[in-house]
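With one protein chain withheld, the remaining protein chains of the complex are depicted in position.
This part shows chain A:
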Amino acid sequence: MTTADTLPARRPGPRAWLALIAAEARMVARDTAGLVIPLGLPLLILVMNGLGTADTAVVDGVNVFERYVLPLVLVIVIATVGVVNMPSFLAYYRKAHLLRRLAVTPAHPGMILTAQLAVSAAQSAVGVALGVGAAMTLFGVGLPARPWTALGVFALAALAMYAIGMLVAALAPTGNAAAAIGLVLFFALGATGGMFGSTDSLPRPLAAVGEALPFGAAVQAVGRAWSGLPQEPGHLIALAVAVLVSSALAVRCFRWE
């Protein structure tokens, strides 16, 4: 019999990455309830708001739909995917020892995190395409006035939501706990960020806090880019801080088992 120390020390190749991404995609696609919220809820909010705001569409030369409603809808997509869905999968994988199972194969459990991130990004892209498509066909919304700014700001907002999601996944002991924590966070961020009506109706300090939190900051920043208004640095700083703080904490707290 021979020793095994002459074997090449191989890492899993691109085929393994593709297979894992396909596995995560199937997990997400077959979780029907998990698809309704990020794809269905934003569309519903879009249509209801679209019907309600049709006759007050332009205020002070700004299209209310482009400035508030569509940005809100797009941010709901990335927040539900990033803050609620993704962490519940990852926390379940840890709780059910799936990460540990993967650790005894040549695949590193970190690969599953990356695959889940990629699938979440794809899911967000589908939600965004649905939202923007519906807004254009049903309510005559045009492309963003500053398309590159809008894209960049939106990517930053998505990163912030995923970073918060990773933190939730790091802290939550089970998949259910992750979904619960994620939902509470989503509603708290959403409520202070304009999800249930304009932040003008909130007490002023609360509205200010909401705009400094990633949800409110994202709605504002995306809305300004879409309407062609200049960016306010505060919103971008708020998003960048959310990315840095959440991911640093997530890396610190994350446990494989």
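FYI, a contact is a pair of C-beta atoms (placed from the backbone, for glycine too) under 8 Å apart; a residue touches a chain by one contact, two chains touch by 3 or more; residues count from 1.
Criterion: contacts and distances are computed from a predicted model.
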Undisplayed chain, where the name is taken from the UniProt record, one of "ABC-2 type transport system ATP-binding protein", "Helix-turn-helix domain-containing protein", "STAS domain-containing protein" or "SufE family protein": "ABC-2 type transport system ATP-binding protein"
Residue among A:20, A:119, A:221 or A:239 that touches the chain left out of view: A:20
Positions on chain A contacted by the hidden chain, ascending: 1-5, 7, 9-13, 15-16, 18-20, 22-23, 26-27, 30-31, 96-98, 100-101, 103-107
